[in-house]
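Sharing a structure below in structure tokens format, with a few things to ask.
Apart from one protein chain that is not included, each protein chain of the complex appears where it belongs.
We call the chains A and B, going by the order they appear; numbering starts again at 1 in every chain.
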Amino acid sequence: MSNKSKELVQKENAVQAIIVVDTFDDEFLPLSNDIPHALLPLVNKPIIDYTLEFLSLGGIEETFLFCCTHIDAIKQHINKCVENAEEWTQTMKVNVVVSESCRSFGDCLRDLDAKGYLRGDFVLVEPGTISNINLLPLLEKHNKITKIDKGAAMTLIFQESGLGHISRCPKEEVLMATNSSGRVLFHKKLGTTRERKIEFPLEIFLENSTVSLRHNLKDTHISICSPAVLPLFSDNFDFQTRDDFVRGLLMNEEILGMTVYSNVLKGGQFGGAVTNWRTYQTLSHELKNNYVYPVQPSQKHNSFLKNDVIAGQNATISKSAKLNNVIMGDNVKIGENVDISNSFIFSNTKVEDNVTISLSIVGPNCLVKEKSKILAGTVLGKGVQIEKECFVEDALVQSTRPDELDSRDVLGKHAFRLVLDDNEPEDVVDLALARKLSRLHIDQNLGEESEDDGFSESEDERSSYTHSPAPDDTKLFFTEVIDSLTRGFEDKLQCDNLILEINSSRYAYNVTVKEVNFFVIKAILIMSLRQPMGPQYFSQLQRLLQYFVPILKNYLRNESAMLDCLQAVEDVATSNENLTEKWVMFVLQYFYDKDHVTEDAILKWYSTLDKKSNFHAQVKPFTDWLQEAEEASSSEDE
Amino acid sequence: MTHKEDLSDINKLISDIKQKKLITSYEIALKTEEIVEALISKRNWKHADELMDLIKLCIKFCTECLPQEATATNIMRHILKVIREEFEVVSKKKTEIQSLHQLVTANPNDVLDYTTPLKDLKMSLLDHLSEYKVELETSTDNIATQAAEHIHTNEIILTVGKSNLVEKFLKNAAKKRSINVIVLEQAPLYQGHEMAARLAKANIQTTIIPDSAVFAMMSRVNKVIIGTHTVLANGGLRAASGVHSIALAAKRYSVPVMVLSHMYKFSPIYSASHKQEAFNVMASPANVLPYSSGPILNKVQVLNPVFDYVPPELVTLFISHQGGNAPSYVYRLLSELYHQDDYYL
């Protein structure tokens, strides 16, 4: 280090940057066990290479690479780059700073503060950043701001990005208010909050003549920092991430006397970071489409085939393989009749004949044996072997046996399903939701859907769409059914046509018959709930049901369908106190009277109910009556 | 390993080009010449062979890092030829360039040995290079002074985008004659706007039209005068994207297409080779369809090629500081500019 610091003194005015390479989260499990985040191949080039290339092109002369895990691998990689005289090594000096004790982004910066390497304004880059921004003008601008506002600590760099763009990771949705000079007055990441309303402090409107509220931004994960940033991290031990820092500064503006500015990129300038699989996917897509020009995947290394397929060196692909939007690493072998779409296959992996892979990530050195199916958001770790005719869906699979293992999670000798333990129970929903949001982007049309949702929901003052679970297929189907029925009822459409409509959506979203029955009934009940809960509620519901009789007749044909119907009633009722207490009896009575459900079905369903629940209590009188009636009738018969 | 140190200047050049500190080919050409001159005068080389190897290394490195950048490598390639010539002069030996004649007459004994150390070589090389530098510096003016020979009074000239050379050429013509210039705006960067503004400032009657109007306007145009990025070995062009369609429209109306080019833009490369990716670059589509356009970007693929290949039959004349040449004569210019052994490195 002494040698290095001597050189530092020589280059007094070098423009400096800090890269923190560890993410401190488990987004990339199980792959992150074997490959550090920085070396994860993105279009067959380690992410860190893009970052370094960007920094060198951006005018940075000295970079501190801060790493806490996989230190050897990263050091080795950097040394290799220097040996190969990669372009960036020519204009930029990279120092690897190591500290194994750091547990968060904030810790890293505190450590750096203690070491005191940085002299002036610097660029702070979060893990996985890829960009083509020219940093020098931004640094200059920041410098100008600090001349006017002595307390300016940080300039956040954002990129304009339209609503519904796939690059907008729902987890990273940002809402920001700035004044005319770009000072950030309000900054909130919407992705992980559960609040339904966002409250702006009144002061920001009172104290500023103009305030712009922006929601069309994408965080580039790049920020320009004043020297004051590191000491601020040291002084405030609760700052774990950059967002904590921004929040803390805004909250304690008066106390700390520090401000944050923002800068929005326009034109060909691009920035983004690989923070989870979804951003991994979108950044691959954008690299492929040259959005990050002149930072590009290696042209020599990759061959670009048709259908958006990219293959590394020595890839063997059979002629009969159907590939669509796939990125493959080096030495990948693809067998006959393989069907791969929207997926990533890492190096040295072999895919045998008749395998289907879609929307998944297959790690390096894997073997997928004949006729297997790997679907929807699966991630295979390094060296996993999937056995013949295996079916894997939406799972994280690793090759080594985890400590605690459920027998269900064994998929093969070298394949174990990884279940992430979520420690804090109250957060379970949040975590599960966050995970869903960070998975691969499933449907190309989804972007639009969620955009529409975003509008309608905010208008209705219901929850923002970022809170609802990621719209999966059944959920989409359900909203479609509600839409069809509502429209049908309002416009007095023929029920036969509505049935056709529902059936076609059913095939579009690949929903089972049972789910169709369930959702149709649920939809009708939900519609009825839109009415005021007064005494006229039931008559309103009756009108609805009356109108939809042909539909009910069509779907409720046998006992299992009736059970589905009753489950729907239960489902809606348990989520709505009013309905449970007042109306559930009447609803059941109605269904029974009109012969939509049989007595047997009701009793069978009733026996499955939780005896202690409020709902059970509400239903009991009705079923009791039914049983009595039956006994009576049977005795009459005798 | 001295390898890295040798290339440090070239590295600086490459990063300057990449960071857009050097933009025009003229700047790059001058800078490259300076670097090689410094290399010759300061570096401790023993004989011509060593020096040539050094420069060849620079060329290779340059083509690897900037496959589309022909100017810097061409300058270096020309200097290689200069070294060979000076060596012959100083050592009073002659070598034949590869030809049928040489094939028949060559004597295996008179292959030049470049490893012979020569005392005067360095001085004469530096002399020659300073001449060459003057040639580079005056190239633009030399080309511009020919304007009056090619442009006549009241002619309508069509040009595209922005080129310093074309601008100077037209301004020079306008000094003596009244001309009318039509500028294509050249989407998506719209550099034509700036060009038109500059011409208008020099009191030239200027009209700006969208790229799509080129065919409609061509019937009234007398001459098309354009710059180019590179002139290929077969007389074709690697020019800004959109030039091919202009050349085709000109062909349709039999309008002569004149290409202004410095000598260092003539390159011994062809358009069709398996290293095809190196021919064109796809720039960021953000200029075509802004990144903020939203969900549409999820569905479309936007291409923004930087270059066009224009076949030689669509070019009427190249104007360099040596005068006008037909495309079929390019091979000859190349053999004058570079030694044949240095064509492919």
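As a convention for this text, a residue touches a chain if its C-beta (ideal position, glycine included) is under 8 Å from a C-beta of that chain, and two chains touch if they have at least 3 such contacts.
Here, contacts and distances are computed from a predicted model.
Asks: Would you kindly match the missing chain to its UniProt protein name, picking from "UDP-N-acetylglucosamine transferase subunit ALG13", "EKC/KEOPS complex subunit BUD32", "Glycosyl phosphatidyl inositol protein transamidase complex subunit" or "Translation initiation factor eIF2B subunit alpha"?
Replies: "Translation initiation factor eIF2B subunit alpha"
Asks: Determine which of the presented chains are touched by the chain that is not presented, and list them.
Replies: Every shown chain touched by the left-out chain: B.
Asks: Identify the residue among B:W45, B:Y190 or B:Y343 that touches the chain left out of the display.
Replies: B:Y343
Asks: Looking at B:V89, B:A200 or B:A233, which residue reaches the missing chain?
Replies: In the complete complex, the chain left out is touched by residue B:A233.
Asks: In terms of residues, what is the contact footprint of the unshown chain on subunit B?
Replies: Answer for subunit B: residues 98-101, 103-105, 108, 233-235, 270, 272-276, 328-332, 340, 343-344 touch the chain left out.
Here, only the chains that are shown with their structure count from here on.
Asks: With chain centres taken as the means of their Cα atoms, state the distance from subunit A to subunit B in Å.
Replies: 49
Asks: Considering the complex alone, what residue numbers of subunit A touch subunit B?
Replies: My answer: residues 56-57, 59, 85, 87, 90-91, 132, 134, 159-166, 216, 266-270, 289-294, 299, 444, 447-448, 451.
Asks: For subunit B, which residues are in contact with subunit A within the complex?
Replies: Residue positions touching the partner: 3-4, 7-8, 11-12, 14-15, 18-20, 65, 277-278, 281-287, 290-295, 297-299, 301-302, 304.
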